[in-house]
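This is the structure, below, for whatever I ask next.
Just one protein chain is left out here, and the rest sit where they should.
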Amino acid sequence: MAEINPKYLELDKEMRERNLDESTPVSLLEDVKQKGRVWDDLCEEYGVDNPDPPWRITLEATCDMLAGGYWETFNVCKPKEERNPEEEEKKLDAVERRWEEDKLVEKYYEQIPFPERQLLALAHTLIRRGLFDEEELARRMEEVDQRLNSA
Amino acid sequence: MAEKHKPAPMVEEVSEFEVLEIAVRELAIEKGLFTAEDHQRWTEYMHTLGPLPAARLVAKAWLDPEFKKLAVEDGVKASLEVGIDWVNSMPTHFGTPSDYCNLRVLEDTPKLKHVVVCTLCSCYPRPILGQSPEWYRTPNYRRRLVRWPRQVLAEFGLQLPDDVEVRVEDSNQKSRFIVLPVRPEGTEGWSEDQLAEIVTRDCLIGVATPKPGKTANDPRPVRPAVNPYHH
Partner (left out) sequence: MSKPHYDREHHVKKATGIGDPQCFKGEAGPPKFKVGDKVRVRDLPDIFYSRTQVYTRGAEATVAELVYESPAPEDEAWDNTENVVWFYSLIFKQKDLWPDYPDAFANDTLETELPERWLEPL
């Protein structure tokens, strides 16, 4: 193997020290978790047998899109001075996201079925990373809810 | 008349989860993480995916020894005959990190049974098999299959004789895998369509074997680990 770039060692340490145990519950998502009706329940009530909710594929697409340029790894693995805070920070590599999804589900969303848990974990991840905050998401959910339910 | 055109039942309720999905997507678009057009194009592409092309590939291989040879030697080329172009079908024309363009078709024999897992994340041959099922993504399956394959397969209802070699394929790099199971007895004289119907997604992952009359996957409750899964 080629000689190890000391920068990479530093970044490696940064990654290893990142600890999800310091994560906290998000009360908005806890609310959704408590009150939200999961797809299995809705199917039973309405006599529908589609195994997946209509939004499963759009959620998958969102995850793929968040990986951004597809071939880019998550920004944190680049040396700090090479990161572009405008663009690069926004990318969320798939392996990284899946790792965090597993951790968050284990800690907060274990009792929620899939794909609802994938969605909760993704929202949690994006809030943790500061892409939007809880209030902003709550406001937007209210708007979407009014749009869809007032017609 | 009216009865004939009765629509399929629909869920007439927007759940909090559906609202959350839309809100997350809209915020991500507004913050410039990706564009609405890109998202829509990708979603449309993903809606076209499913396990049928892979099932057809297996059925063709069962019927045509030459095609079987091609499938085992060059899965990407063989995929073209079932309508899947690994390179150009995707809107990107080059794949994604989860969808590299190297399909390997793993041929079972009466003495060799393949089963696929990705222990590192959950790599899956999406272009030819669609979205992975939930259980495939769970840490439980990913960690335990490599360690206790026979026990995990038994939980899926697949008991294999001692003298059959179980080969776990850990999909860790750029190849993606489907299993080419042994053609079951009782399918003599069947057409390609009939054969393709019994090649379910689970048969293609390797946790089930095809059987005449069985055209659907069994429900797979996600189980807690029986054995510890650290190693």
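The chains carry the letters A and B, assigned in the order they are written, with residues numbered from 1 in each.
By definition in this document, a contact is a pair of C-beta atoms (placed from the backbone, for glycine too) under 8 Å apart; a residue touches a chain by one contact, two chains touch by 3 or more.
All values derive from a computational prediction rather than experimental measurement.
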Per the touch definition above, residue among B:V14, B:L63, B:L80 or B:V168 touching the missing chain: B:V168
Sole contact to the chain not displayed, among B:L63, B:L120, B:L158 or B:V182: B:L120
Touching residue (missing chain; options B:V76, B:L158 or B:V182): B:V76
Touch residues of chain B, complete complex, unshown partner: 34-35, 37-38, 41, 76, 86-88, 91-95, 100-102, 104, 119-120, 146-147, 149-150, 162-163, 165-175, 231
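Methods note: only the chains that are shown with their structure count from here on.
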Chain A and chain B: spacing of chain centres that average the CA atoms, whole Å: 23
Residues of chain A that touch chain B when the two form their complex: 32, 35-39, 42-43, 45-48, 53-62, 64-68, 70-71, 90, 93-95, 98-99, 102, 106, 114-116, 119-120, 122-123, 126, 131-132, 136-137, 140-141, 143-145, 148-149
In the complex with chain A, residue positions of chain B that touch it: 8-28, 31-34, 38-39, 42-43, 46-47, 92, 95-98, 120-122, 131, 134, 137, 139, 222
